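Here the complex is missing a single protein chain, while all its other protein chains stay put.
Letters A, B and C mark the chains as written, and numbering starts fresh at 1 in each.
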Amino acid sequence: MLPFASDYMEGAHEKILERLVETNYEHNPGYGTDAHSGHAKELILSACGLDADEADVFFLVGGTQTNQIVTDSLLRSYEGVLAARTGHVATHEAGAIEHGGHKVLELPEYDGKIKAADIAGYMETFLGDANHEHEVFPGMVYISHPTEFGTLYTVSELEEISGVCGRYGLKLYMDGARLGYGLAAGQYTEGLPDLKDIARLTDVFYIGGTKVGALMGEAVVYTRGLYPAHFVAIVKQHGGLLAKGWLTGIQFETLFTDGLYMEISGNAIRYAMELKKALQEKGYQFYIDSPTNQQFIVMSNERLKEVSQKVAYSFWCSYDEAHTVIRLATSWATRKEDVEALIALL
Amino acid sequence: MLPFASDYMEGAHEKILERLVETNYEHNPGYGTDAHSGHAKELILSACGLDADEADVFFLVGGTQTNQIVTDSLLRSYEGVLAARTGHVATHEAGAIEHGGHKVLELPEYDGKIKAADIAGYMETFLGDANHEHEVFPGMVYISHPTEFGTLYTVSELEEISGVCGRYGLKLYMDGARLGYGLAAGQYTEGLPDLKDIARLTDVFYIGGTKVGALMGEAVVYTRGLYPAHFVAIVKQHGGLLAKGWLTGIQFETLFTDGLYMEISGNAIRYAMELKKALQEKGYQFYIDSPTNQQFIVMSNERLKEVSQKVAYSFWCSYDEAHTVIRLATSWATRKEDVEALIALL
Amino acid sequence: MLPFASDYMEGAHEKILERLVETNYEHNPGYGTDAHSGHAKELILSACGLDADEADVFFLVGGTQTNQIVTDSLLRSYEGVLAARTGHVATHEAGAIEHGGHKVLELPEYDGKIKAADIAGYMETFLGDANHEHEVFPGMVYISHPTEFGTLYTVSELEEISGVCGRYGLKLYMDGARLGYGLAAGQYTEGLPDLKDIARLTDVFYIGGTKVGALMGEAVVYTRGLYPAHFVAIVKQHGGLLAKGWLTGIQFETLFTDGLYMEISGNAIRYAMELKKALQEKGYQFYIDSPTNQQFIVMSNERLKEVSQKVAYSFWCSYDEAHTVIRLATSWATRKEDVEALIALL
Partner (left out) sequence: MLPFASDYMEGAHEKILERLVETNYEHNPGYGTDAHSGHAKELILSACGLDADEADVFFLVGGTQTNQIVTDSLLRSYEGVLAARTGHVATHEAGAIEHGGHKVLELPEYDGKIKAADIAGYMETFLGDANHEHEVFPGMVYISHPTEFGTLYTVSELEEISGVCGRYGLKLYMDGARLGYGLAAGQYTEGLPDLKDIARLTDVFYIGGTKVGALMGEAVVYTRGLYPAHFVAIVKQHGGLLAKGWLTGIQFETLFTDGLYMEISGNAIRYAMELKKALQEKGYQFYIDSPTNQQFIVMSNERLKEVSQKVAYSFWCSYDEAHTVIRLATSWATRKEDVEALIALL
């Protein structure tokens, strides 16, 4: 089977495995207080153009955990999260945000993205209601970049959203489960934010490791002095504190040494763009115009039956009675020969 | 520095690292639905003498997370957990149990253990209070084995506790963060429960991986038909669902193949007993009589000053103005030469 | 000012005040264990045609509290509540449902009502998603009757919804904050459910007192054996247990003696229908066709300016640049002369 089902179907980049083996018998202190984690934080802050005086980084294990902990750490009990109705926090986290007591306040979505104007509109309506203390207060805006549909915000869209958030006192949080692929897309698409833009324009975001070369791990970056007091206690209370914290530290240390994170993200995007171009030339209809590693195509159910004998893909949704939307995902682990075979086959 | 600070200061047993490298480019489905996880569950159920019809196993990442999820999965909102006042859930989880809405109801402790009679006494007082619907209902008993002091329950103590729990409708949960070391202690101390005893006498327990040879991971075993409906949703909601679930699956598959888990636990215990015997002969005072991998000794502060130049240990508590209690821990990773050097030095 | 702002702007019906004065120096036991509360429960069960063997009643203080406690008492942690997107739990309870950890899953609304077909559609989509353990499980359906727009379900609509709930294992909960007005509307509109229909078709509902003649208080009726074990503990844990429980008991005892609840509800509806008819004849445009005590009319902003000098009403929403929708509410406390004056004035 050609492996295009998703970007978390393989273990980790070899360099990470090598480093884990090399460091296996070091005696590192626990809970992220080790030197590798410290070094990884420095490397990340530097890549983000952030100053350790007001920014900080913490390594968590997974995406839902990260979304939950960040939300709980920044919101007051009566505040909720504004998010696209297709946002991961709104749909696929089994109520992890509500488990922390917060409501996800849904905004319209445009291929998975939200608009600054809709945030402003929500706030105007909310503030305009004399009785708004009986409603959930918007406290944070959640965006994913890339979104669940592989789409990306431009720098100017991000600036607009950031501006609106500032105007209304909303924290801006970016879910970067696939951030590497979003950053690497900048090589093919103009106007996209780089890591420094993101660090400049959000209050907190995370750099996804699980889907970009690590066994597991997400690096949460609080950019602007909002790093919560006693964050370790908050993480521990959520059951999210890794005893062997250096495991995520070493992985991010490796990913942010010699540009590995961008290099492997770049491979995934290059293959995705080759695939996209080839499928466009073959006349395939794209469900969404995605600049990242997830490509969504419409396929007849008949054809799909054959294809599914040879290709591992993701079912996305029904298109109509005779057609289906499937997702093909490249990743840090994608091999040239598999892309070629896929193109040949489709 | 001689490495006796704790049992989670190194990565993982070589066989686990080897298996992670070997399987790195398999394309495993996510969230624990893979074949390695399935195989690991079978191996564990078999080792426990449990039947897949009424028992089930799930792999989580860490101990606090496991305690939290098990508690939330089994208790009604108004129920709490009876535990030793020194139990991990009562002291060192930053309120993770309370975060789920449950109170830890403290019982007296005897070197970290609780007594069946105290559970019964608590229940009689509770039920005898006409107004007990204004109190927190005891719903579960939490024990750790080994305890936080390295001590162990005997089979007969466990039978008594299990009996009392059954009589009062309390679920019995065992925190087995260091379970391997508790099981291996049976080679040196009589009357201790083996894995099948534990599976027979508890409702749910976990087999610790993080402190016994794995990078991370704990195997939760629901023994008696209490496996919660939609447990995946509960785990996801808590932010505890590992995307690459096979990572914990492969680790437990390896630990429960060819007796590796017991073998490496046995090494730790053998070294601990050698150390204990040697220190006894040298006349050291033991703070607690521990049959497992954690040994607690009383040392003069003066002597400790020297020792701390060469030995990594854990500060436990002050003994008196001139003495300190320290903990020396062996583990799966302990080497013969380090034990010998430590004995020579002390 | 003519008092039509809402139905909770006055204290309580005289008979209730009289009874509170008469019983003031009784020495009643606390927390709802008194004879008045017991008697009130019997009267309510009898009015509902329910059997004390499988049904039970509990008195709470307010509507949001009731919605929160009922939800928490019936749902598993990973379950949510299906509700109209305009439902009170979705909009005006400051996140009380999320505070208990549950998500409100929004359905389309039709003048505040939901449709059985939409519930079924939601469930089919949910169950059809192979990954639905990553979503919030629907566990309960919330309906309000009358709705926030004064509209009502017919018996056949309620039967359909009840049937769909049964088919998918969903509990059906009715918020009856204004239930009296909904019941009394049956005198003017055909096909509406009476109290026994509601008791037969829902799993739990509440009979609103706060808006129907009581100082405060709502009577929660669990109709079908779902009364939660140790409900007093659940209520206490939520801070909802009234020390002087007889205060709500006496109020409902009074309301359900000699048909007072229906009598005062009937007055409100009679005046509302007179008002509606008069305003229809005067050519007013109605925003919603409401059969209950809340009437929504469209008024030019200019005219509204004058009216607001003399009438206390509720602003509902903007209609267009030149018009506003206002709500006029009658209640148990409405006086004939005020209705006549209002009709004369408008």
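Rule of thumb we're sticking to: contacts are C-beta pairs under 8 Å (C-beta built on N, C-alpha and C of every residue); 3 or more make two chains touch, one makes a residue touch a chain.
The shown structure was predicted, so the numbers you read here are calculated from the model rather than taken from an experiment.
Counting contacts over the entire complex, the absent chain touches A, B, C. Shown as candidates are C:Met9, C:Ala35, C:Ala229 or C:Leu345; the residue that touches the absent chain is C:Met9.
Touch with the chain that is not drawn comes from one residue among B:Phe4, B:Phe58, B:Tyr78 or B:Tyr153, which is B:Tyr78. Which of A:Arg167, A:Lys196, A:His230 or A:Lys277 touches the hidden chain is settled by the complete complex: it is A:His230. The chain not displayed touches chain C at residues 1, 3, 5-6, 8-12, 14, 17, 20-21, 23-30, 61-69, 93-96, 99, 210-211, 215-216, 233-234, 236-244, 247, 312, 333. Within the complete assembly, residues 72, 76-78, 133-135, 137, 229-230, 232-234, 236-237 of chain A touch the chain that is not shown. Where chain B meets the missing chain, the touching residues are 77-78, 80, 91-95, 98-99, 101-104, 106, 130-131, 133-136, 315.
Assume only the chains that are shown with their structure count from here on.
Put simply, the C-alpha centre of chain A and that of chain B have 34 angstrom between them. The set of chain C residues touching two or more other chains comprises 77-78, 133-135.
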